[in-house]
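Provided herewith is a single structure, encoded as structure tokens, for subsequent inquiry.
Only one protein chain is missing; all other protein chains are in place.
Then we have chain A:
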Amino acid sequence: MSNSRQTSTQEPPSGKLFQFKLVLLGESAVGKSSLVLRFVKDQFDDYRESTIGAAFLTQTICLDDATTVKFEIWDTAGQERYKSLAPMYYRNANCAVVVYDITQSSSLDKAKSWVKELQRQADPNIVIALAGNKSDLSARRVIETEEAQAYADEAGLLFFETSAKTATNVNELFTSIAKKMPLDMLANPRPRGAGLNPRGVDLNRDNRESGCAC
């Protein structure tokens, strides 16, 4: 549980490395996994398998010479049924990307409910971004930019319309999240990759009972 167990992967030549836990939420097939794949590997796959449970990836971005941010990304399953697992992933997350699909009207409603849940249950300082994905399919658009933008402003979210397919706004999305993280407020970012919250995933260990009847 101590911070000494931090990862010590690539240490930037100079400057500070911040490490953040980021979670992706949103309805099934809105393109969460595709966004991550684009961000992490700069690839797109039309036939990527659906996510079961969750998947984990990391990506590091340099904000400036002095600041590097490493995202530990939890990509979750979108099907409503897997909802009960979500807290395990967003608990202690520093930031979240809530994704909807501009061609699916239901997906924005779902996104809103995720935002609500995050604001209620997750870390109070969590930075949330709303991503309207599949912007390349503008011909089939059903959710207007203005509508989503208005909602994002109202709820205090970062907002981007993205396309995992064409890579539009994907890096911008993650970079602006990184920038919005309260880096300055972190008194002393650990030189060896530590973040606001060191642990990848926190499981409520405290729930442990001290063994039961044998």
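Convention: a contact is a pair of C-beta atoms (placed from the backbone, for glycine too) under 8 Å apart; a residue touches a chain by one contact, two chains touch by 3 or more; residues count from 1.
Criterion: contacts and distances are computed from a predicted model.
Peer 1: Tell me the UniProt name of the left-out chain, picking from "Methyltransferase HEMK2", "Rab-GTPase-TBC domain-domain-containing protein", "Casein kinase II subunit beta" or "Translation machinery-associated protein 22".
Peer 2: Not shown, but named in UniProt as "Rab-GTPase-TBC domain-domain-containing protein".
Peer 1: Which residue, A:35, A:54 or A:157, contacts the hidden chain when the whole complex is considered?
Peer 2: That would be A:54, which touches the missing chain.
Peer 1: Residue-wise, where is chain A in contact with the chain that is not depicted?
Peer 2: Touch set of chain A with respect to the missing chain: 5-9, 28-29, 46-58, 72, 77-79, 81-82, 84-85, 88, 199-201, 203, 207-214.
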